[in-house]
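Please find one structure pasted underneath; my questions will follow.
Other chains dropped; remaining ones untouched in position.
First chain written, first letter: the chains are A and B, and each begins at residue 1.
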């Protein structure tokens, strides 16, 4: 069983969300703070977007599909966030920002958005790809390399629930083994 | 090899630090945001304290040992944080706050600080213990239960570095398998 932190339990969700375990790594490894401007594409159910908006100065989140922007809008309202701009639009074509500290990509063929991501990032900014398959990881990392990104590294985060009882401390029998790899890099 | 996110590479460290993987989980699972007041004990090298201060409204960090407060003070200065109060003092005896959103405990016998932690937390606030051993986890969780904390759960976070190359995508051969378990609970 994967245990959801309380804040996520009330959020609405579409078919797939980025889990808190991966959200935590994106925050810790990118170093997002209260002064950060973040971009997120695609929005999906907006779990990453709202999580970043609770911390950062401003978050811009792109998705082509208005039905997902609508779910994310509900989550934005529920948490009372006024620093999250949800945009129904194509992140492959255009990201309107140029001073971002973080661009997080979770789309099919998201390596195709890396050129735009580079333009949108400030110097030293972080890009991260959320990529379920090893082939996607390779494509993404090689594209980062060819675009001159630096300090490229890839992690997989596994969270294991423990059973803790008066007698019988042990890991849970079953659990989530894999969601996606995270590939990080920095704009030089 | 465990890869450190860039922000942590310049930080000073004593013999042991809480790694970014665990910091990320503490942030994501506690739901700390810009309005949060956090308490941290013991400070150690201050990696968790500065990470929280980059996000939260204010962080109070306690350690009995002035040599650790000094390391943390260097890290606080390096990051230019003015919302982190480092206190050389005994968190078992006293935490001077009463409206905290998060109390994070990383001390020997930290279950003995849970009574104080409960007083320091606001309603609905989160306590988290960073506990290397299974025996500590059990003691901590049972003490949480006896003090009436709710929604107690324990996780272990494993971050696996991947080798990503033009030919040869695979997990790293060696890595860090274990730092500590995290036990979370909420004040009712």
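Heads up, the rule we're going with is that contacts are C-beta pairs under 8 Å (C-beta built on N, C-alpha and C of every residue); 3 or more make two chains touch, one makes a residue touch a chain.
Keep in mind the model is a prediction, meaning the values are calculated, not measured.
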Query raised in the report: Total copy count of the complex, if 2 are in place?
Result: 4
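Throughout what follows, only the chains that are shown with their structure count from here on.
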**Report entry** CA centroid of chain A to CA centroid of chain B, Å
**Finding:** 22
Query - chain A residues touching chain B - in the complex, by the definition given at the top - result: 3, 5-7, 20-21, 23-34, 51, 54-55, 134, 137-138, 141-142, 151-162, 164-166, 169, 171, 181, 183-184, 186
